[in-house]
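Shown next, in structure tokens, is the structure this report addresses.
Shown here is a partial selection of chains from the complex, left in place.
Residue numbering begins at 1 within each chain, and the chains themselves are lettered A and B in the order written.
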Amino acid sequence: MPVTLDDLVQRLRDFAAARDWEQFHTPKNLVMALSGEVGELTALFQWLTPEESARALEDPALSAEVHDELADVTLYLLRLADVLGVDLLTAAAAKIDRNEQRFPAG
Amino acid sequence: MPVTLDDLVQRLRDFAAARDWEQFHTPKNLVMALSGEVGELTALFQWLTPEESARALEDPALSAEVHDELADVTLYLLRLADVLGVDLLTAAAAKIDRNEQRFPAG
């Protein structure tokens, strides 16, 4: 069965509860954790040209690191939204709606 | 019908194509855009105590800003993963598996 967002959110809840880490998962702390992971992702691309960045997954070692950092960013984003009580998909869809108004095509 | 991740990814593809913005959407540039949006999200929480951060959605103006920035972060993360060809949900589930090995519970 394919993984769903809801699965991930529930696994993150269980993971934090089982380790008594909920006390650390304030929105402020989670924003910092998200930011730190985006910093690690940024470091993977900092010396690449834009063209090289488009081929990043052709290098197996770099590809593994990119997958790992994208996973960390995703997990902290999901956990942050869950703790805040924000529905990410609905918020994101509403933002595309606004962007379509703000930047008319053609 | 509920919004799905696949819907959002497709809308972002169409949005970029309709505006001829695909040329700007290299992984390097999108990592920077993601990082910039996380910076805006961070700024919303920087002067709040951890306790205040947990109540951020009780303030309607701040809640709207948090939703907006979380949406921007989500959209750039989805677009970056799509351009790279990374399946975020699978990568994230694999990372939880590794974290469960790395940090045994109890």
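Simple rule for what comes next: contacts are C-beta pairs under 8 Å (C-beta built on N, C-alpha and C of every residue); 3 or more make two chains touch, one makes a residue touch a chain.
Everything quoted here is computed from the prediction, not taken from an experiment.
*Asks:* Of the identical chains, 2 are shown; go ahead and state how many the full complex includes.
*Replies:* Across the complete structure, the repeated chain appears 4 times.
Throughout what follows, only the chains that are shown with their structure count from here on.
*Asks:* Roughly how far is subunit A from subunit B, going centre to centre by Cα mean, in whole Å?
*Replies:* Subunit A and subunit B have C-alpha centres separated by 5 Å.
*Asks:* With touch defined as at the start, can you tell me which subunit B residues reach subunit A in the complex?
*Replies:* Residue list for subunit B touching subunit A: 2-5, 7-8, 11-12, 15, 18-19, 26-29, 31-32, 34-35, 38-39, 41-42, 45, 48-51, 53-54, 56-57, 66-68, 70-75, 77-78, 80-81, 83-86, 88-96, 99-100, 103, 105-106.
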